[in-house]
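Heads up, one of the protein chains got dropped from this complex, but the rest are sitting where they should.
Coming up: subunit A.
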Amino acid sequence: MVLKENDVKNEPACTTTSLSNYLWSDAPDENKWADCVHCGMCLEACPTYELTGQEQHSPRGRVHLIQSVAEGKLEVNEQFMDPVNQCLDCRACTTACPADVDVGGLIEEARGQIRQAMPLKGWKGMVSKLFLEELFPYPNRMNSFGGLLKFYQKSGVQNLVRKTRLINIMPSHLVEMEAVMPEIKVPVRKLFKNEEVIKAKGTEKGTVSFLTGCIMDVMFSDINESTINVLTHNGHNVSIPKKQTCCGALHVHAGDRETGRKLAKQNIEAFKDADKVIVNAAGCGCMLKDYPELFREDAEWKEKAEVFAAKVEDVSKYVHDNGYEKPKSEIKTRLTYHDACHLAHGQGIREEPRKILLDIPGVEMVHMPNSDRCCGSAGIYNITNPEMAGAVLERKMENVPDDVDMISMGNPGCMLQMAIGVEKYGRSQQVVHTIQLLDWAYKKDAEKEKSNKGGEK
């Protein structure tokens, strides 16, 4: 073997000491914080800064602290962990920052270090371990978990728990969540188990692959059905690759980047032959597009991840950009639109869902002030940081106009959180996914057509 010049270092490795207190690989990326000029333009965008007024709970402060650990001024300890973990990962700072600093990326990398330095303790650890390591990565277990929830709802145990006030001994935020848990239906992955490709109606435009999402498919399988209906209605064949798994967003948010990478690899493989990967959960979509970040230190997978990421598209944008039939039937409703963080800040999708909604006859849209302010859901943030999540939700609900029937959005996590908000503050709005509403309108069209035909006969 011939050594190239730059293979030979000028000095022995042991003399290059680093001040950094990040001890593991995949540490926060210096190039990301080097972009930050400490101008503070991100401050007011940040929900946790708004609530605390404290610099260490602001994007600028977080970047500064993360940099300080690398410079050896701080250690990875609980005091450092607090501001990093209180971040909602809402990416509002990314929108606000003139220098395009990837604060979210830095936070996730820092969490990776924290998790290795201080494996989670206490009940937060338990919850996060149960969900992240034992449940989400396994579709079958998710289905049985869904089954369990369904049993819980249908069997009367739910009533029993509520009536016997057993509920009073559950932590309050879990109670809040329990109260709004959607009714569990059959996941689409089960429903379409035997179909290679779900055929488009009318003229075919091609085939898209659909990432069903783990929670999405269990708790919100009706939204997945709507997604398939809307896609096929507009001429797209839909395939649901069998080997797909959880996107890994929750793991990465919680600093478990190793599992994140494992899941990412599985998905990249599962969608190898897909032309388009369609997602209806903004959080998942954002994560899929971020896969290359997970493989910063692995050139081979990074390249695969880039190819994969380029194929990912949110359903609202895909449907909007590829032309869709405008429904003819009226859905008479006053609604307001909430910009899910991972749609608006994460993927820059703001106009498309609104246009789709406004194309449904009868829909009247009422402006929501600060519509792109985080609702506090942020993955399992509302389980791990209930206090901050509650305060953020309260702000959000203050902005929801009183006189609307529905709140529409493009992310299941937000839907659950907003439903909690509606319940908690005694509001009456129905929480819907944008695509669901379009599907309902199509269904109405179909019914009308059917009864018309029936009339003709």
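Simple rule for what comes next: contacts are C-beta pairs under 8 Å (C-beta built on N, C-alpha and C of every residue); 3 or more make two chains touch, one makes a residue touch a chain; residues count from 1.
The rule is short, and it goes like this: contacts and distances are computed from a predicted model.
A chain of the complex is left out here; the name its UniProt entry carries, from "FAD-binding oxidoreductase", "Transketolase, N-terminal subunit", "Amino acid ABC transporter permease" or "L-lactate dehydrogenase complex protein LldF", is "FAD-binding oxidoreductase".
Across the entire complex, the residue among A:Leu23, A:Ala99 or A:Ala310 in touch with the chain not shown is A:Ala99.
Within the complete assembly, A:Gln54 is the residue of A:Ser25, A:Gln54 or A:Ser451 that touches the hidden chain. For subunit A, the residues touching the chain absent from view are 34-44, 52-56, 58, 60-61, 64-65, 68, 71-75, 77, 79-80, 82-83, 95-101.
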